[in-house]
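The block underneath contains the structure these notes are about, expressed in structure tokens.
Heads up, one of the protein chains got dropped from this complex, but the rest are sitting where they should.
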Amino acid sequence: MSHNSFGHLFRFTTWGESHGPAIGCVVDGCPPNIDINEAFIQRFLDERKPGTSRFVTQRKEPDAVKILSGVFEGKTTGTPISLMIENTDQRSKDYSEIKTRYRPGHADFTYDAKYGIRDYRGGGRSSARETASRVAAAAVARKVLGDSIKITGGVVQIGTETIDRARADWSTVRDNPFWCPDPVAAKAWEEYLDSIRKDGSSVGAILEVRASGVPAGWGAPVYGKLDADLASAMMSINAAKAVEIGDGMATGGYTGPQNADAIRMKNGAPEFQSNHAGGILGGISNGDDIVVRLAIKPTSSMLTPVPSIDADGHEIDVRTKGRHDPCVGIRGVPVAEAMMALVLADHKLRHRGQVG
Amino acid sequence: MSHNSFGHLFRFTTWGESHGPAIGCVVDGCPPNIDINEAFIQRFLDERKPGTSRFVTQRKEPDAVKILSGVFEGKTTGTPISLMIENTDQRSKDYSEIKTRYRPGHADFTYDAKYGIRDYRGGGRSSARETASRVAAAAVARKVLGDSIKITGGVVQIGTETIDRARADWSTVRDNPFWCPDPVAAKAWEEYLDSIRKDGSSVGAILEVRASGVPAGWGAPVYGKLDADLASAMMSINAAKAVEIGDGMATGGYTGPQNADAIRMKNGAPEFQSNHAGGILGGISNGDDIVVRLAIKPTSSMLTPVPSIDADGHEIDVRTKGRHDPCVGIRGVPVAEAMMALVLADHKLRHRGQVG
Amino acid sequence: MSHNSFGHLFRFTTWGESHGPAIGCVVDGCPPNIDINEAFIQRFLDERKPGTSRFVTQRKEPDAVKILSGVFEGKTTGTPISLMIENTDQRSKDYSEIKTRYRPGHADFTYDAKYGIRDYRGGGRSSARETASRVAAAAVARKVLGDSIKITGGVVQIGTETIDRARADWSTVRDNPFWCPDPVAAKAWEEYLDSIRKDGSSVGAILEVRASGVPAGWGAPVYGKLDADLASAMMSINAAKAVEIGDGMATGGYTGPQNADAIRMKNGAPEFQSNHAGGILGGISNGDDIVVRLAIKPTSSMLTPVPSIDADGHEIDVRTKGRHDPCVGIRGVPVAEAMMALVLADHKLRHRGQVG
Partner (left out) sequence: MSHNSFGHLFRFTTWGESHGPAIGCVVDGCPPNIDINEAFIQRFLDERKPGTSRFVTQRKEPDAVKILSGVFEGKTTGTPISLMIENTDQRSKDYSEIKTRYRPGHADFTYDAKYGIRDYRGGGRSSARETASRVAAAAVARKVLGDSIKITGGVVQIGTETIDRARADWSTVRDNPFWCPDPVAAKAWEEYLDSIRKDGSSVGAILEVRASGVPAGWGAPVYGKLDADLASAMMSINAAKAVEIGDGMATGGYTGPQNADAIRMKNGAPEFQSNHAGGILGGISNGDDIVVRLAIKPTSSMLTPVPSIDADGHEIDVRTKGRHDPCVGIRGVPVAEAMMALVLADHKLRHRGQVG
């Protein structure tokens, strides 16, 4: 049991605090002879890094990845791949305010309750900064999956603003600062999020990640289910509060006929006529697109003061100043894509191991 | 990596198919010197077993549990506890229809895609019958948790019918056939579900499970998070399509102030003024009630024919006759409670192991 | 972490006490579509079962295995295989003597120190009876390995009596009651062991297990090493006190040239000219025979009284009467073979999962 690891055959372990010297991960179990280099990994880190638009935190981190092991002359060797990202923006700022004052909605109180100690600087281990390690590990996972599997994530709701599914074009998610597949909605969201930001408030979001090209048969029947692993993976993302597969919560309101995905043959292969199931039946992929959604709560850092307590049990009010994301969900998209890639790579190897 | 196991320090492995000679589980890691006997476990199995009302399947299974190991003179010994339930209702019925015909929404197609073979009788390994093993294992988990932790599950929505939260009284869930905490709604649901049943249709449900008395500090920061483990646990339940912690998907629509849970002191201890977080912050319990919801899709067994294919790739229409649940979600309540108990017992031991 | 499980992709979990209703195991991760039936498994159990000669315990146990799951119409389905052996020789004998009196060399004292409780009847969980479950699981493992891999175990030393390697013919091990590859030594051992038995004494043994046909490349570099897993597997056998790979302890006395295994080509493939390494280099198989030896201490059950204590801390003398093995090492051979098969099957799947 490794609290900070994920996966079985393709397994990674992350380490590092927001304001320590570095963060990183070790990817264990990667097959040998796969082309990989720092530039390829960096591309994904750059998509996640802060400061790319006015709608995300202005913290400046180049997030430059170094490969420390497991790759030789541009190819994986089958030995553990150690990836490190140095922390460069460790301002010598005054953290005394959060040292003993529990920010509501953050993990300050629970870490202290658990460990009796925490690196409080910038959220320490509970900072979303840890997710850079996942994105780096996932770049390797994407190589394991190969080009036939496409993973695309986006934001389908920001606060009260939703997309129009009829307008959704997932190929456009990188054309706007929100990873929004609906270009019209994306335009409207600028104004909406500007107002949230100016108010010093924050807002939640709903993310969707889709994987196409996954063959039928990946997964496992009972506890290593593909959907259970995806649920665990997505819920492990900071601020995630819910995970849906396919139609998700809505299926609770369906009748059987409403929920049924008919199957027909097309070019000699089964084709599902709808995808309420999100590509997974009985914990195993059915060959259709894997569809996962997750809710990211609004960041708890905001100007509105909230009643709280300090480490000595005094009642206080907490107001968070500083460089925060008005909607942390936006930067969650590359992370959710990463978790999809990491789960699928693990299941690819697990399937090959058991079934051949 | 054991595909059919769950948990780390308190770990169980289930085995068995719907129409094999028996099903069961092995519970490994249970602390010694805990009072347990078959009657205590049976009580929970009886809550789950079929045939208790006209709203659930009429299959008759006594589901009598036997303790085969790990308990000596009424106490656990610290060695693995083997629990077995013999299958007694294995009708010699004709399964040739589902042998090669893939029922849409079921795991027939994906099992064949994965393994190239399956025990098709009654759903085999993918049958919800497997969940009896979980309920048995969870009876042991409840003993590990002790009396101070109360776990209560219920149905908060059946198809289009919801409860009125203002009327909810969780102490009444066992007073109606639906585990419904709203007695007025429960009454209305009878008529609604009768009509579904008479139509040979089925309907989804939303379940909620609450655990009170969990101390602050259980869980882990990144991948062994309490909420990630709960998500995995709940998603592993047959027909589950979504998991919410606290306010779940709704938090995606909240602003920061709407989502904030203020903290005040009461009798020298922190008290949360609301529980949007569902009792978990940063993957660690905060001392408030743990609140989880899950969506169970309508069973795919129904009289309406659905286009499908057979194992040879012929297009067919599938209609399912026989003893099925109009709303499988109802019998999911004891299972969801079980998974909550199993996750919490594991985290109790993990916390004790690492932190002392 | 499951204390009673072994393996990763091919993983089994055993349960059961010597005098409980049954013992058994769950084999998880077995590939699908492998022919298996009870008769095949039974063959290996029969080799291990007591009462086959006057040199082993006279306890009568038919050790009849039942397959409870995971096999359908004679083939594995990829789901967990549950195997059960009922205990039939649970004499209602008086165990009060060992209830509170710690037999030196047995696990009575340490189980009590750990758990504060134990099923003392017949050794409970620490009885060698548990190894029947391993032998059953290993029958499945042998099927996973296929016919090209041959596993042969034998006894190469009993007490002070050793074999003459020049006379060793491993095809004869089943021709004598000792699994001895040297027919001349086997003859001499009869008299030797008769005298040990008549004295009410016991004697240790050294076992050797060889696997031929293992391809080069199975194993892993650092902690999942093939030799490390074999060491763990063999040391987990009751009464094992040492494990050697290849020349083992003797290599500590070698010079480099004495230890070197030269390589030449033969029929286009590498051929090792000697096998000091026991078929493993850097944790990975080299294609030569895998050779493992283990020492089994004499059973601590004997007529000679030994100073000990009871559970209340009184000094006592303990003398063990009853049906014991004069040399438990003999019946260890099928178990050591089983562990070799179980480790190799796991590594076969792990190699396939990572490398393809």
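Letters A, B and C mark the chains as written, and numbering starts fresh at 1 in each.
Just so we're on the same page, contacts are C-beta pairs under 8 Å (C-beta built on N, C-alpha and C of every residue); 3 or more make two chains touch, one makes a residue touch a chain.
Given the structure is predicted, the values throughout are model-derived calculations rather than measurements.
J.: Could you tell which one of C:N37, C:S53, C:T88 or C:T304 touches the chain left off the display?
T.: From the options C:N37, C:S53, C:T88 or C:T304, the contact with the absent chain belongs to C:T304.
J.: Which of A:K75, A:K150, A:R197 or A:R319 touches the chain that is not shown?
T.: A:K75
J.: Extract the touching residues of subunit A with respect to the undisplayed chain.
T.: 1-5, 8-9, 11, 13-17, 20-24, 26, 28-29, 32-33, 66, 68-70, 72, 75-82, 84, 114-119, 124-125
J.: For subunit B, enumerate the residues touching the unshown chain of the complex.
T.: Touching the chain left out of view, subunit B contributes residues 1, 8-9, 29-32, 78-79, 221, 349-350, 352-356.
J.: What subunit C residues would touch the chain not displayed?
T.: Touch set of subunit C with respect to the missing chain: 1-6, 8-9, 14, 102, 104-107, 109-111, 113-115, 125-126, 130, 157, 159-160, 196, 201-206, 215-225, 227-236, 238, 240-265, 268, 270, 273, 276-278, 280-287, 295-302, 304, 306-309, 313-315, 329, 350-351, 354-355.
Note that only the chains that are shown with their structure count from here on.
J.: Can you tell me the C-alpha superposition angle of subunit A onto subunit B, nearest 5°?
T.: Rounded to 5 degrees, the superposing rotation is 180 degrees.
J.: What's the farthest chain from subunit C if centres are computed as the mean of the Cα atoms?
T.: Farthest from subunit C by mean C-alpha position: A.
J.: Quick check for you: compute each chain's CA centroid and the global CA centroid, then name the chain with the smallest gap between them.
T.: Minimum centroid-to-centroid distance belongs to B.
J.: Between subunit A and subunit C, what distance separates the C-alpha centroids? Give it in angstrom.
T.: 46
J.: In whole angstrom, what separates the CA-based centres of subunit B and subunit C?
T.: Subunit B and subunit C have C-alpha centres separated by 39 Å.
J.: For subunit A, give me the residues that contact two or more of the other chains.
T.: Subunit A, residues with two or more chain partners: 1, 8-9, 221, 350, 354-355.
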